[in-house]
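Other chains of the complex are left out, but the ones given are in their true place.
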Amino acid sequence: ADDLTLQLKWVTQAQFGGYYVALDKGFYEEEGLNVTIKPGGPDIAPVQVLLGGGADVMVDWLPSALAAREKGAPIVNIAQPFAKSGLMLTCLKEHGINKPEDFPGHTLGTWFFGNEIPLLSWMGKLGYATDGSDGGVTIQKINFNVDPLLQKQVECATTMTYNEYWQVIDAGLMPDDLVVFKYEDEGISTLEDGLYTTEENLADAEMQDKLVRFVRASMKGWKYAEAHSDEAAEIVLENDQTGAQTEKHQKRMMGEIAKLTAGSNGALDEAAFKRSADITMEGGMITKAPEGAWTHEITDKALN
Amino acid sequence: MTLPPVISAKNLSLTFETNDGPVHALKDVSLDIEKGDFVSFIGPSGCGKTTFLRCMADLEQPTGGSITVNCVSAADARMARAYGYVFQAAGLYPWRTIGGNIRLPLEIMGYSKADQAARVARVLELVELSGFEKKFPWQLSGGMQQRASIARALAFDADILLMDEPFGALDEIVRDHLNEQLLRLWARTEKTIAFVTHSIPEAVYLSTKIVVMSPRPGRITDVIESSLPKERPLEIRETPEFLEIAHRVREGLRAGHGDD
Amino acid sequence: MMWMIFAIAAWAFGWWINMRLARGRPVRWRSLAAPIVFGVTLIAIWEGVVRGLEISPVLLPAPSAIAVRFGASLDILWVDFVQTVLKGALSGYVIGCGAAFLIAVAVDRFPFLQRGLLPVGNFVAALPIIGMAPILVMWFGFDWQSKAAVVVVMVFFPMLVNTVQGLQATDTMQRDLMRTYGASYWVTLFKLRLPAAMPFVFNGLKIGTTLALIGAIVAEFFGSPIRGMGFRISTSVGQLALDLVWAEIVVAAIAGSAFYGAMALIERRITFWHPSQRN
Amino acid sequence: MKQSFAPVLTVVGLLLVVWYAAAIWLNADWTYDKAKRSGEIVTTTSLIKDTWAQDKPKLPAPHQVAAEIWRTTVEKKITSKRSLIYHSWITLSATLLGFGLGTVLGTLLAVGIVYNRTMDMSVMPWVIASQTIPILAIAPMIIVVLNAVGISGLLPKAMIGMYLSFFPIVVGMVKGLRSPDQMQLDQMRTWHASASQTFWRLRLPASMPYLFTSLKIAMAASLVGAIIGELPTGAVAGLGARLLAGSYYGQTIQIWSALLMAAALAAVLVGIIGMVQRITLKRMGMAQ
């Protein structure tokens, strides 16, 4: 079988359920592939791993992939299993934020690493300064958890529909105590988990063939995960080497993820790409419209 | 009128435990030193002279017997700063100049700044080291270091002086000079002095009492009272009386030297 | 290929110059020139290798690119420097070293603490910062106070161990001398044990300088206002702006070396008597 | 050893009291918030009960951490991914390897600096500069680079431990190797001892007190390095991964138990060095 390594963007969790299912159910094997999945984490820039030769394919979000491409990393989107964005801003109702007009004077916590871009361009659209001056909002960098929200160091915080939101709920708050703004609804969503590889790999016919088989098997995994979300969550749990994940949380997450992958056959939607690229450019992450950042070559072959 | 002895040791014993068995440094040593006495200790190397002096200074805990200094325990006497001690090696603090080293006990005992300066100057002169006040110990020759450490012990007023081979590293002339100075100081201040030396003439010249010790285990083999007058010019060393005492000491020493 | 040859030539040339420098008399300019030559050599090799092997700037930028970015971002770098080094690292260093020093003295004084506090203190101080940092950020907030707290924890242990060891570094005769003066504990401490401990104390202080800087920067990874060297590094890594990352690292290296150098200078003046400082 | 028992217990006892009090103080906000939302009234007893039993407390109470440690050590098979012992072992092996490498590298550098004027003048400043590089920033790059050349698993983590631990060794050993005084060096000169003889018979023994102090610090540093190294390897396993995972899911109790485990590990390792130190110095006749 051909070896292939996939670098994830984050730790092992149901967000990557499709790949683990494909691995566990032998979909990769059926395609003659021997796939290794490398979990990610906050300190891993998948692009570096990819360029360093530590992986053949990576999962990344489009804004950060575009930024990397502009910085000189020749990476290309070859498939987009996620159709929708799961990003949202979650606020505690007690702070009196119910609609975007209420933002001024409040502290909004966001992840950085490019995740702040959609928020900044949103604030720009709303006409609020983001430097903490009068009539504007204060942007606070927070880490990938919800402690600052719970401990009231910020009044709103970035969350994912499938993860952090539920951590807030698990902490003892009721959905009624919260107000959420989905990026998807506010028109500031960007494409999330896509599959990327290097131009060099694409140019290599043998490699291209492997990628085709990989995408085909992965999409099969995703569709299976969508249909059997509890089973997929259990597969994820088995693959979690830290032993830190809980069943309840992963099952719920898998359910939410299914909503985001629904409707994607793996092929990138050009309109969504264009919107994402524009938002990324508005936020200043990239300076010019990207070219050659995606291809349908692989998905076209895979889906036939 | 008999005053009580300044230092009184009764059946003093001290055994060191070492990795290969105990070493009996002192065994059943009894000795009284009266006020104003100048007592020399003489004996072969390793016989326990230093150990005995350290017991008086409460630097070593006897394993048997008792010792009192100024009628109190050695520990209390130490706390009362009853004595000055000159170690066998100079032991100057490398981070202090010569002047700073001599000033150290004065600072500790709370002498005034002016008094400190005056005393440092005086004792430096006494040991012929004027001009070296600002030098650091490692910039001095061995003998000069030793003299600095003597100066340090003389700088403050203690009734008792415990001196462990203070003049070992000095040449004859400086040594004669310091011997005279020490005698003069002793006569003037009525200090009580316990003095370890290897030189028989030095012991006879300086002492009112010479204690001869023998080794393994260390004990006192002879105590010789000197009949020399208190006033002692250097020439006294050629008198028959002097030579007679020296002879007795030498005999005592030789007797103690087991192996010869 | 050309660039690889350049790198090797640079290495050979740098080593040759330094050999010549080291052979002469140790005057001040030579001892300054040597590390500079060494550093320049390293940088030349780096430039050569990056260009020669065509390493992607996303993995390792060339020194020239870093220099350009450094020049262009002076304002950002300065703001970050103030936030991280002046506010976070320095205050934490002073508090941490000061506390460790005082506790070392106390530990040395009371055998009870020596036996009770030292093991527990070692234990607490051995808590890895990576774990401590998020907690301390949670407790002390996002601003520099939490960075200072992390630095305190970081520098505490080396300082404590060294000071405790140093306070025991006197020899028997030196201690006996103090005893003959009936010197009190405090007098012995100030006149004998502290001076004798200084070479060790400065070991702790020197190791602490670099730890303080790392601590402050790393702590910012776990929460910070939107300025600071750690913040900049972590966000720039995410954006793959590695030239800015390295520019910050250069600032850290310069600040750290200067800090260390300052301590080494003070050490030279205070422990001039120690054999390692003489001649 | 036996004498330390009572003092350690006292200090630990005091610490626990402070800890419990701090738990009430830090977790109270959450309790009041929750009560406000559900309209309950908080009494002193309910406050204490709640602050000591929250799911995701700001500061977990000692017994919560103890229970977690108990559950994840004693009640789990040590081969289980949920066993702290399993994770500790992974971190320990990287720590020890990193410590060993760091000690060797540090000692070699120190020897070079003491014996070679060129190195003394040019290397030391860069050794210092190397330590001011925030390791967390370049650790991922190191891991990536090593991965790219085919090195993965234990070694990359150990390399970071080595990077952090060689520095205290260099600083301490340079000082220690230079601590023999002039006379001792002169003696060696009179015998025309070779450089290596002077090293083994004079400089090295004289540096022992410095070496051990440095070793203790280096061991603690190496542990930190191993933990840092575990973060960018994808939070796969080890105490670092536990810390990280705990942090991303707000599991403070899990963070604290991993933290205490790490500290215990460090304490044991440092304690072992201390024991070796006592034995060595005693055999060298230096522990009078």
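Letters A, B, C and D mark the chains as written, and numbering starts fresh at 1 in each.
Note that in this section a residue touches a chain if its C-beta (ideal position, glycine included) is under 8 Å from a C-beta of that chain, and two chains touch if they have at least 3 such contacts.
For clarity, every value in this text was computed on a predicted model and none was experimentally measured.
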Each distinct protein chain appears once in the view. How many of each does the complete structure file actually contain?
A x1, B x2, C x1, D x1
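To be clear about the criterion, only the chains that are shown with their structure count from here on.
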For chain C and chain D, what is the smallest step count along a path of chains that touch one another?
1
Distance from chain C to chain B - Cα centre to Cα centre, in angstrom:
50
Distance from the mean Cα position of chain C to that of chain A, given in whole angstrom:
38
Any idea how many Å lie between the Cα centroids of chain A and chain B?
86
Would you please write down the residue numbers of chain A that are in contact with two or more other chains?
45, 48, 52, 143, 147, 151
Touching at least two other chains at once: which residues of chain C meet that condition?
59, 134, 138, 234, 237, 274, 278
In their complex, what parts of chain C are in touch with chain D?
15, 18-19, 21-23, 30-31, 34-35, 37-39, 42, 59-60, 112-113, 115-117, 119-120, 122-132, 134-135, 138-139, 157-158, 161-162, 165, 169, 172, 199-200, 203, 206-207, 210-211, 213-214, 217-218, 221, 229-230, 233-234, 237, 245, 249, 252-257, 260-261, 274-276, 278
Where on chain B is chain C touching in the complex?
54, 57-59, 78-81, 83-85, 87, 89, 91, 93-95, 104-105, 107-109, 136, 138
In the complex of these two chains, what residues of chain C are touching chain A?
56-59, 134, 138, 141-142, 222-226, 231, 234-235, 237-242
